[in-house]
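All protein chains but one are shown in place.
As written, the chains take the letters A and B, and residue 1 is the first residue of each chain.
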Amino acid sequence: MELKASWLGEFFKHSVLIAGAIVVLLPFYLMLSYSLKSPSEIETNTGGFTGAQQIMTDSRCVKAGNAEEDCLMRPIVYNYTAAFKEAPLVRYMLNGVFVTVSIFIIQVIVALPCAYALSKLKFWGRDVVFGLVIFCLLIPVHAIALPLYIMLAKVGLTNSYAALIIPWTISVFGIFLMRQFFMTVPDDLIDAARMDGMSEFSIVWQVMLPTAIPALLAFGIFSVVAHWNDYYWPRVVITGNKDLMTPPLGLRMFKSDMDGNEYGPMMAATTVIVLPLVIIFLMAQRRFIEGITMTGMK
Amino acid sequence: MAGITLQGVTKAYGSQSVLNDINLDIADGEFLTLVGPSGCGKSTTLRIIAGLETQSTGDVFIDGSIVNETRPSKRDLAMVFQSYALYPHLTVHQNLITPLKLRDLTALERVPLFGHLMPERGKKMSIISSEVQKVAEILKIEPLLDRKPGQLSGGQRQRVALGRAMVRNPAAFLMDEPLSNLDASLRVHMRAELSELHRELKATFIYVTHDQAEALTMSDRIAVMMDGDLLQLGPPDEVYEDPTDIRVAEFIGSPKMNILPAICDEKGSINCLGQKIKVALKDKTKQSLSIGIRPEHLVLQSGAKSSFSGLLTYKENLGSDVFLHLDIGLETQKVVIRTDPQDANSAKIGDKISFGASPNKYLVFDANGKRIDARGRGNS
Partner (left out) sequence: MQNSKVHYWFIAPALLLMFILLILPVIVAATLSMTDYSLGNSSFNWVGTDNYEKLFSRRSYAKMFSASLTYVLIVVPISVALGLGSALLISSLRIGNELYKAIFFLPVMATLLAMAIVWEFALNPIMGVVNDILRSGCDKRLIYGFFTGSWYGADPLQSWYGAACADRFPIWLGDKRYALGTIAFIGIWQGFGFNMVLYLAGLTSVPRELYQAAHMDGADSAWERFKLVTWPMLGPTHVFVITISSIRSFQVFDTVEALTEGGPSKSTYVMVYAMFEKGVRQNLLGIGSAITIVFLAFVLILTLIQVYFVNRRVHY
């Protein structure tokens, strides 16, 4: 009896979760599927997941004056080549990597020594500084985007990499997180390093940094995911200059530049932009979920 | 190798004083233990010697020269920490090498990759390596050299921490409760090893512990500290037999010394728990006293007139000895007698037990807890 009931319960739970999973995965399925299909298949919703992959003519290629037989290709090839041709996707991705990595590195350079001082050095006013950090935790950077934008505009920095990076160089959350972590590092370790002859500066980078790798990794995942996906801030400070656009902003430009029914290439571009994080996530799932929950307080 | 001297060292955090006028002269090659309950200032004293904290007043001398302004790493001392303080991200070998690299290589030679191009580096590194090898052999940690601290047991970490101190070949070793994170049997074993190591290295050891047994077993001299004061300094036997302060008497020795209240009248006769005690005081004034007797100095006496008595409340059998806990009618004080199992055999819980001690075993303390010179007369 017990066994039967529990199997029934298990079956019921799985059905509910599978139904949920279908809804959750629907857009990912569509994105991949559309990026493979020909325009007509997309319009009529036929062709299953991959489409028939019948040879099609690239109308733009023909318009550009090429012979018709040179412009024949499979939809999957058409979609992905068009995506890279229509929009500087590679450039967007490189911008994205450059911006997120720079942000993370600067955040660590600023936050780590500060967190070390707040947790391990005794000095007058330490509690005041920490109180200020806590206070600043209350200010969401998205909320103060407008004044930041005005300040950057005043110093003529809008439409630059600096504009994309500067506002994020200070992560009070990072300081807070690292300080909490450093509190758990025994004082003995730092005293031992001092006895070994390390300067305070070396202690931060040669002792605290390596011991803090797990916390830094969590913070890194949080920071990179947030800034790779961030759309609001790039939208505010980058106007029109495609050379500076990050992947989400570039995709948005693609969408508004799109003429007619270029859904295929559009979805191919989307896939290219969404996929890197998704793949890394699936490979290091546990770390990601831990990292995001650990840092979930923001 | 060097002697270390503290002169009039005090330490205060704001208005709170944690060390009062510490004077200490540690000879070259001596094993000195600072012992006391937690918060007595023993660790602070050690950290001041190390240079990790700065004294409020007073001077620290190492090998005759004043080091008040010298950075910890330049004092030629090595320290072993309670939590071992090994770098968790480095292997045992790297942990052992780090202090030497920082001391012997120039900043330029320590630069990654580029440093390898410096001409002197290779020679220095081979000297360092052989130094590390030697220490690893002494401590028998060679098989562990490639592991990280996280993969080691407590005892192994302890050895590596010792090794990290030894490679520097320092003038003195400072040890801050190095054994307190080990389990009981390993701790006893390590005591013997540390003593042996001290004999072998002939270096100065300054050892901090709250465990009086550690202090008694290993040290040449022990310094008992309490409430920021250095109460007594001397060889273990002397401190045990001849404590100058009631706090020392109570702290050293296990089970604790029995302290009994007593009154001395103008004629100098002392009354303790209704018994007259045959102890002569030089200063025959009326005063209240405390009499201290170690548990092993109390003997069972069947029915003698001049003996104390109490009700047996608990028998603590340790196999080789038996501790008898007696209720002597005082709220706060019980008496513990250490005796042979045979002698204790007949005693039952609830029995009335008579006991006494030879008067020359009585230690007399005045109302302030200071030891009074007193002479016992004869046996019982």
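Everything that follows uses one rule, which is that contacts are C-beta pairs under 8 Å (C-beta built on N, C-alpha and C of every residue); 3 or more make two chains touch, one makes a residue touch a chain.
All figures in this text were calculated on a predicted structure; none of them were measured in a lab.
Residue-level contact of chain A with the missing chain is found at 10, 13-14, 16-17, 20-21, 23-28, 30-31, 34, 42-45, 109-111, 113-114, 116-118, 121-123, 126, 129, 132-133, 136, 138-151, 153, 166-167, 169-170, 172, 175, 194, 200-201, 204, 225, 228-229, 231-232, 235-236, 247-248, 251-252, 255, 263, 266-267, 270, 273-274, 277-278, 281-282, 285, 288-289, 292-293, 296-297.
Keep this in mind: only the chains that are shown with their structure count from here on.
For chain B in complex with chain A, the touching residues are 47, 50, 52, 71-74, 77-79, 81-90, 98-99, 102-103, 164, 176. Across the complex, chain B is touched by residues 186, 188-189, 191-198, 207, 210-211, 213 of chain A.
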